[in-house]
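The structure's right below; bear with me while I get my questions together.
One protein chain omitted, others in place.
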Amino acid sequence: MINLVWLVPLIPLLGFVINGLGRNTLSKNLIGFIGSSVIFISFAISVGIFFELGADANKSHEIFLFDWISAGKLSIPLSFLVDPLSSIMLLIITGVGFLIHIYSIGYMHSDEAFGKFFSYLNLFIFFMLLLVLGSNYIVMFIGWEGVGLCSYLLIGFWYTNSSYASAAKKAFIMNRIGDLGFLLGVFFIFTTFGSVEFSKIFPQAANMLPGNGTIALIALLLFIGACGKSAQLPLFTWLPDAMAGPTPVSALIHAATMVTAGIYMIARSNVLFDLAPMIQHIIAIVGLATAIVAAIIALTQTDIKKVLAYSTVSQLGYMFLGLGVGAYNGAFFHVITHAFFKALLFLCAGSVIHALHHEQDMRHMGGLRKKLPVTFWTMLIGTIAIAGLPPFSGFFSKDEILAHVYMHDKVMWAIAVFGAFLTAFYMFRMLFLTFYGKYRGTHHAEEKIHESPKSMTIPLIVLAVLSAIGGIIGIPEALHGNHWLSHWLAPVIKHTAEAPDHATEYALMAVSVVGVLVSIAFAYVKYIKQNHVPIPDEGKRSALANLSYNKFYFDEIYDLLIRKPLDALSTFFYKIIDNKIVDGIVNGLGWSTSEASKGLRLVQSGNVGFYIFMMVVGIISLLLYTYLSL
Amino acid sequence: MEQLLLLLIFLPLVGAVVTAFTGSAAKHVALVSAILSLALTLITVCNFTPDASTQFAVNYPWIQDLGINFHAGIDGISMITVLLTNVLVPIIILSAYQHDYKNSNAFFALILFMQFGLLLVFTAMDAFLFYIGWEAALIPIYFICAIWGGKDRIRVNMKFFVYTIAGSLFMLLGIIYLYLQNPAHNFDIQAFYNLNLDSVQQSWIFWAFFIAFAIKMPVFPFHTWQPDTYTEAPTPGTMLLSGIMLKMGIYGVIRWLLPVAPEGVQQWGNVAVILSIIGVVYASIIAFTQKDAKRLVAYSSIAHVGLISAGIFALNTQGMQGAMVQMLSHGINVVGLFFVLDIIARRMKTNKIAELGGIAKQAPQLAIAFLIIVLGTVALPGTNGFIGEFLLLIGVYQYKVWAGVFAGLSIIFGAVYMFRMYQNIMLGKTNDLTIGFTDIKGSEKVVLYVICALIIVLGVYPKPILHLSEASVQQLIEQVTQKLTSVN
Amino acid sequence: MGTSVFYFVATLSVIFSLMVIFSKNPVHSVLYLIVTFFTLTVHYILLNAQFLAVVNFIVYMGAIMVLFLFVLMLLNLNKDNEPLKSGLVKIVGVIAGCCLVVTIIGSLKATAISDPVLLKNPNLGLVKNLGKELFGPYMLPFELSSILLLTAMVGAVLLTKKEKA
Amino acid sequence: MNNLTQGLQGVPLNHYIWLSAIIFTIGVIGVLTRRNAIVIFMSVELMLNAVNLLLTAFSVHSNDPSGQVFVFFIMVLAAAEVAVGLSIIVMVYRNTQSIDINVLNRLKW
């Protein structure tokens, strides 16, 4: 089975080709079927691989396909690496991906570009699998950029809306900033280790001592790459904008898979990061800051998808925080659980949006609990999971991270826990605003509200189950589990940060659970008891709320600090330097020659006397030369 | 085998003459000629052994008294450029199919004549022959651009012509100097390689050659002829200029500058790299706010070529191999871009970005093709652009870290201006102008499909191309480094 | 006493040639030129170049100068009708001339060649001697100079003949 | 005759050179300062004669008849030139009613 791993990405690619070519000719049902079934086949193979790997003593298989690029001592094969880390990612990608494909059949059914959508989705899965499977940084980079492309295509899926198209472009460019960091990191790796293959780099790095400057630089650059892809400060603003894409896209790409690529990459390179404690510290700080900032912004958002988007950013921040403190297992655990519950949440939101005919503003929702029962219940599970209440999956993964943070730094822990409270608050705010109270839309619209079709609700249910029980793969020893995940990942993750002793862990859990419950209560009081509804856009807010509502003005600041100066520089370079100076010199040479010509031809005055005089002057000069030279 | 190369070189010339004397059927004749050339090229590639040797060599005495021989041959480096030329020329001719040029026989004859000149440049193993080809490629393009160009064509092309020829005359000076230094008094490339020049001499040679090549490429600050010329030229002319002709400069550096004046390169190479890198950043930034799409692509071309040039002067296998691939890729991509813009201009009578928009809705096939080309241009992995740019960046990076960092900015900037252009032209709502846009058809489809296919195939499986030139590049670098170490 | 004749005639030559260029009336110029040529004839005699002296006398003073005079008369230019060049031009011209003479003489370093002109062969300038030379080694140019004269003849006729309008 | 020439045996060669140079220069000055074409032409004749004198002097000095033969050729030229030159002047006069060289300024720049 492992040797067939190349089929895993190939089959979605095949799906992309078939759906892409047949997008106008094949029927929607057929397209949906092809699009989903290819993913399912991949999923099936992935499952096979997973179990085979579990049974195999050798936990790392490299499958060589062909030589891709080679120049001098640089040789980059297209080869895949199957190990615990990638095999589990395969399951998530194909599994969650499959569910979302199914969901999309229902969600996108009325869209005229149905075929295009499925082909893009398949292409995305292909690139994501490539990213995960690559046995070297460059193959990883293909996937890395490829998912960026698909993200671009899918965000701008409804390209006739220019703001959507702009959002797509923004996502791509911001990713590219990170990609440059990644690429430079790879260059450093190549010059340091002479290879870009994981199997050659990590053994070498394992023998190095921490604090090596080059390694630190590599780690920093890779981290910048991860920041772009995983929407960390300061490169996070594209992700909320990316909600312009269809909701399944948000669920698949911008919640479950692509955005976690950064975490995957750092987890993959954990050997390098372990050698750069300072960079790890930076990662922790950035992650924490992202988590808090995004959580604060999420508090006041009114667009249901935006809330989820910021919560994604925030959760990604937690994952980075985990990476920063060395809790690779915890971070990766959170990746998995987050994939479940965040995909679920997005799909639920999609279901709501679908039901309300593309209404996304929570101010125009409310009271949908009865009308959309499946959606409500599944969403409730997702919300609890993300809020971190036991025994739902989010609780275990988040608390593992928090426990390690506590060991690392108490202040950071306090902030992180506070962020977790905020998470609980805004998630329940969303839930309450959407499903409780009275419907706030038009009466006419209310009548049309209906539960989503089976193709949409079944994935919801499946994901809800996973969100609920996903935590079992990482139940900590403190709770008498054996943390299957960390054992599974052990061959890849070399060092694991020390966990706190059980007593401390209990205390920490208690603090977070109590805090979360208080937050929920607070939300309950405000949005159900007091029936509070967020004020319209132009309404007056307190300064802090305003800051939150306007996303800390990040976009405006970037515009002012980067885009405008660059455009001004561009105009300056073009109009002044290029046209006036560089070209001016060239034209000036031409001009002065022609002026010289104008002047010089006047010497040819037509007057014989003058001509002869000039000749005589010439002769005199020549004779003078003769006189002087002898 | 000798006949093969002669046939390869002179077929376009024959084609040009025949085309010149056919009337309205000229485009078909020209296309047939170009396709025959392509077929010959493919035969050549098949018979080519990818080692460092010069193959299919012909060496006939030409102007014996001056030590000038018709000495041509193909090694891995030439093979790439010959391939580029003969792949692109049919595409370019086909791309002109929908146009109704006056005196089309002259038009196509000039294209084929230029092909002849280019092939001479790329296969010459004799400096004089190289120079002849160098100029022989310039004259037809001047006429193409100046006869069939836009409003300001006369002034713009005169500038282009004089600018480029200024450089080449100084190169001629350098060639003459080398000839005089050569005890055998000939222009043979091997003899030039074996010259023992001191570092001062090499510095002069470096500059004499570098200026010529830098103007051709163009490298900042010798680039100002280029945007105007690209904008004013008829699209096939722009394609020839950007797709093939600027590769002459790159090829020249690789073939004539590096091995002949290694010490000069050692001494001044950093200046060349700095200029190239400045060009990359500078041109990219300028491209941000261009209002005319053709001009935008022109500036982007400066940026891309700057990277190639930096990669060459980095003098390592990665950079050089990257340059080889990127020559091919850039040729294909830029031809594709200009063709798309031509399609748009022909339908909409404008290339002003602000006046366009929403074309994707009207022409989905064009939108896809355009997107693939854009992706190739911004070097997305899996497209041809990535292979070249990645190798170039890693090459430059190994030369100097800061150079790699600044050159790497092109990855970001390229995405910014390319996607800006793509969005503003293709996406958004259709406006009054673009509502009447019709999708591509006939020869347009063929051209775009071929280009897209090349972009992806080269991106996924670049090995054959890399393999073609690897041995030659390796040998060249060894030769240069050996020469340098023997001096130091 | 011998050399003083030379200096006397030389002085006259210079004076009369100056008169040629400075007299306002062109007819006077011609006449002064004739006188100048006469002094040159004297020089030839002094150098015992008798043939040249005779030819100079006949050809130059006779034929050529008469031709000048004839044309002047023909064109009715005997009046002093030449609008003089401005003073500045004249001064500049004279200065240039002076510079010229200074540089010629200077560059000749003629002072170095102070050996006297000695007539080693008294027959040197006689017709017989020159005739031998002319029809011996210099026959070719002599014959070819006929082309020159023929050209001049054809040309003069061509240019002065009135065309049929 | 012999007496006369014998008496001249003392004139240094450079005096002939000076004399010729001076007359030659006077010719040049004439060309420079006059506007009448005929007078300019006469000045040119003056220059030629200066050359003639010098040639003769050199000829005598080096006891070589060829110098004097050359003078003869110069005279041929002078004759030819005068014929042509004067006919040109006449022709110009017919068209412009002037032989002032400053009138000749249509062709310029």
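Which chain is which? They are A, B, C and D, in the order written, and residues in each are numbered from 1.
Keep this in mind: a residue touches a chain if its C-beta (ideal position, glycine included) is under 8 Å from a C-beta of that chain, and two chains touch if they have at least 3 such contacts.
The working rule: contacts and distances are computed from a predicted model.
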Task: Hidden chain of the complex, named as in its UniProt record, picked from "CoA-transferase subunit beta", "Molybdopterin synthase catalytic subunit", "NADH-quinone oxidoreductase subunit N" or "ABC transporter ATP-binding protein" - done: "NADH-quinone oxidoreductase subunit N"
TODO: Name every displayed chain that the left-out chain is in contact with.
DONE: A, B, C, D
Task: Absent chain, residues of chain A that touch it - done: 593-594, 596-598, 600-601, 603-604, 606, 608, 610-612, 614-615, 617-619, 622-623, 625-626, 629-630
Task: Positions on chain B contacted by the hidden chain, ascending - done: 62-66, 131-132, 135-136, 139, 143, 146-147, 153-154, 158, 161-162, 165-166, 169-170, 172-173, 176-177, 179-180, 204
Task: Interface with the undisplayed chain - residues on chain C - done: 104, 107-110, 112-113, 137-141, 144-145, 147-148, 150-152, 154-155, 157-159, 161, 163-164
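What we mean here is this: only the chains that are shown with their structure count from here on.
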TODO: Report, in whole Å, the distance between the mean C-alpha point of chain A and the mean C-alpha point of chain D.
DONE: 99
Open item on the list: Counting only residues that touch at least two other chains, what does the list for chain D look like?
Closed with: 28, 32, 35
Task: Of all residues in chain A, the ones touching two or more other chains - done: 609, 613, 616
Task: Contact set on chain C toward chain A in their complex - done: 85, 89, 92-93, 96-97, 99-100, 103-104, 106-107, 109
Task: Residue ranges of chain D touching chain A (in the complex, touch as defined) - done: 28, 31-32, 35, 101-102, 104-109
Open item on the list: Could you list, by residue number, the parts of chain D that touch chain C in their complex?
Closed with: 1-2, 4-19, 21-30, 32-36, 38-39, 41-43, 45-46, 49, 52-53, 56-57, 59-61, 63, 65-66, 68-69, 71-73, 75-84, 86-91, 93, 99-100
